[in-house]
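Just dropping this structure here.
Shown here: the complex without one of its protein chains, the others still in place.
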Amino acid sequence: MKGIAHFSIGVAVASCFPSVVRAGADGNPLGFLLGGIFGLLPDTIDFKFTRYFYRHDLEVVPDPLRPNARMTADAVALAINRAYETGRAVRIKLAPVRLAADAWRRYEVEFDVPARKVNVRFGPAVDTSGNELSERWGGAATEAEAALTAPIKIEYFARLTIDAFDGPVLTMEPQSDGRIAVKFIPWHRTWSHSLITSFLAGLATTWWLGPIYGAVVGGAHAAHVLTDQIGYLGSSLFYPFQRERVSGWRLAASSGAAVNLVAVWSASLLIFWNLCRNMNPAPAGWTGARLALYGLMIPALLLAALTRRRLRAHRRRVADGR
Amino acid sequence: MRPGDSATRNDALCPSCDRFIGPADVCPYCGEDSARQPALKILRRAAVVFGLLGVGTLYLMARLQAIPVTRISAISPQMNFARICVAGTVTGRPYVSAPGGKVRYLSFVLDDGSGRLRVIADGQVARDLAERGGPPAIGARVTLSGSLRIAADGYPAVYLRSAAAVNWENLQPPAASGGSDAEVSETSGSLQNLPSPAMSAE
Partner (left out) sequence: MVTCTTVVLASLTGALAGSLLACVPGLHVYNVIALIVVFSVRLGSAAVLPTEALACAVIGLVVAYAMLSTIPSILLAAPDESAFFTTLPGQRYLQDGRGYAAVWLTVVGSLAGVMATAAGYVLAAPCLLPTVWLVFRPHTHWVLWCVIAFMLLSEWPKGGSLGQAGVHKLAAAWTSLGAGLLTFLLSAMLGFILLHRSPMAPEAAFQNLMPAFIGLFTVPWLLLNGLSRTEIPAQRIEKRIVLERRTFLQGALAGVLGGGFAAFFPVITGGVGAFLAGHATALRNDRAFMISQGAARMVYYAGGLLLLFVPGAALVRGGAAAMLRTLFTPFDRVDFWMAAAAMLIAAASVCLLARPLTCGVLRAMAVCGYRAISWASLGLVALIVFAVTGLMGVLVALVAAAIGLIPLLCGARRMNCLGVILLPMACNLSGFGPQVAAWLGLQ
C-alpha cells in the first residue's frame, strides 16, 4: 500500500476512539496525529533508516553507457553459487541505471527455477513513474543468462524489475533442504512490521501518555502490518519469535491505483462516520447504513462497472490479436 | 539517444566518464570531480547560510521592534491584519459571554479621542483576561496591542492575542449578575444591547 493509504488507515483507527474524537474537537490533535504517524512509521523506519545499514557482499552497478547483461547475470549467479558452496548467505545489491534526471534504464532479472538459470534483460528507458521514454532514449535491448549450480526457491516474484531510484538487495540463503532461497529486500518488513512491535509500541505509549493513546498507537501500527498482508511480500508478523516473513495473502498489488484509492476513501468515510456519531446531537439523517450506501457501495458499483467494461475491451483486444 | 547527446546538458554529465551525475559534485562511477562552475555549489551553501541568518535577523528585528501607538483615525484598509497598539478610554458597556460559566468571549469599545474601536478577546485569551479582572470598566484608561481586522462593513476591530497585552487603570471587576458595568450573557452568547461602534470620519 502507498504511504497515504497507511496514514489514512492509522487516522481512521484513531477516530474509532470517542475520547480521541472529543479531544480533537477540543483542540487536541495528538490522538489523530499519533494514529497517522504510527500508521506510516513501519515503512518510514525501513526505507529511511534500516536499508542504509543493511550490508551487502556484492554490488552490481551496470554501466549506463554500455549496460552489460552478461556481467549482471554472472554476478547474480555467482551470489547463488557461492551461497551454495559455502553454506552461508550471500547478499547482492542490484543498483539502478540512471540516464538523466528523470530517465532510467529498466532491467529485469528473472530466475528460471526448473532450468536452474538466471536471465538478465536490459530494456527501454523509463521515467520515474515507470513510463517508457523510447522517443528520447534509444538503446537496443541486451540479454544474457547464467547457469546456476544450485536449486533455488523463490519467495517473492521470479522476475524482478529494476528501474527508478533504487535497486533491491537480494539475499541468497541456503535452506535446510539444500535449495537456495532468493529473498527480496530482506531488510524490509522484519522487526518493524511485527505485531509484537505493535504491542510493545502500544505498551510504551500507554506508560508515557495513557491507555487510549497506547491503543491508538498499537492499533495503527498493527493496521499497517495487517494491511501489508494483502499484498505479496508478507511480513515477519511475530518477530523475534519467528524471523521468517509470513507470505502475503496475494489479494492485490501494493502499488495498485484502485486498491489504494479504495483504502483511502474507506478510511475517510470511517473517519467521517466516527466524527458524526460522536457529535451531540448527531447530524440528522446521517446513519451508518446511508453513508455506506452512498459513500461506499454506489461508488464501488460504478468502479466495478467501469472496470468490467475495461476488462471486456481488453479481452476483446487480446482475442483479436492486438 | 544516449547521455552526451545534445538533448542532455553537458553540465549534468561527468567530464571524465560521460555518465549522468546530475547535480552531484563527485562522479559516483569513476570518482572524478564534476568540474562544473562553482556557482550552483556556492548558491546552495549560500542559500542555507542566508536562510538561517536571514530568519535570525528578522526574528531579532521582530522582537526588538516596538509596536508604535496608532491613532484610531489613522487606521486604513491596508492595515488589515496589522499588529497595532492603541491607547484610549473604555466607552459603553463591555460585554462578556460565558455559556455554562466558562468565559468564551468578551469585548469592549475603546475611544482615543480620534475615533472608536471595538476590542475583542475570545477563547483562552478571554478567560485569561477575565481571571485578571477584565474586561476593563467604563472610563478605564487602557493601552493594548492586538491584531487589527477590518470587517466587511468597514469597521475595524482589534483582536487581543494575549491577556498580557492589555493594561488598564481604574480596574473594576465585573459583577456576576444584572446591574453591573459589563453585559454578561451565559446562554446564547449573542451580542445584546451593545453600543454600535461609531468610527471616526476619514
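Read from first to last, the chains carry the letters A and B; within each, the first residue is number 1.
Quick note on the criterion: contacts are C-beta pairs under 8 Å (C-beta built on N, C-alpha and C of every residue); 3 or more make two chains touch, one makes a residue touch a chain.
Note that the structure is a prediction, hence the values are computed from the model and not measured.
To test your reading of the contact rule: which positions on chain A touch the chain that is missing from view?
Output for chain A: 2-5, 7-8, 11, 24-29, 32-33, 36-37, 40, 44, 47-49, 51-56, 59, 61, 95-96, 100-102, 127-131, 135-136, 165-167, 255-257, 260-261, 264-265, 272, 275-276, 279, 283, 286, 310.
In the full complex, which residues of chain B touch the absent chain?
The missing chain touches chain B at positions 7-9, 11-12, 20, 22-24, 28, 36, 39-40, 43-44, 46-48, 50-52, 54-55, 57-59, 61-63, 65, 68, 70, 76-84, 123-125, 148, 150-152, 154, 161-162, 164-165.
Just so it is clear, only the chains that are shown with their structure count from here on.
Considering the complex alone, what residue numbers of chain A touch chain B?
For chain A paired with chain B, touching residues are 61, 63-65, 98-101, 136-139.
Note which residues of chain B are touching chain A in the complex, please.
1-4, 7-8, 12, 18-20, 22, 29
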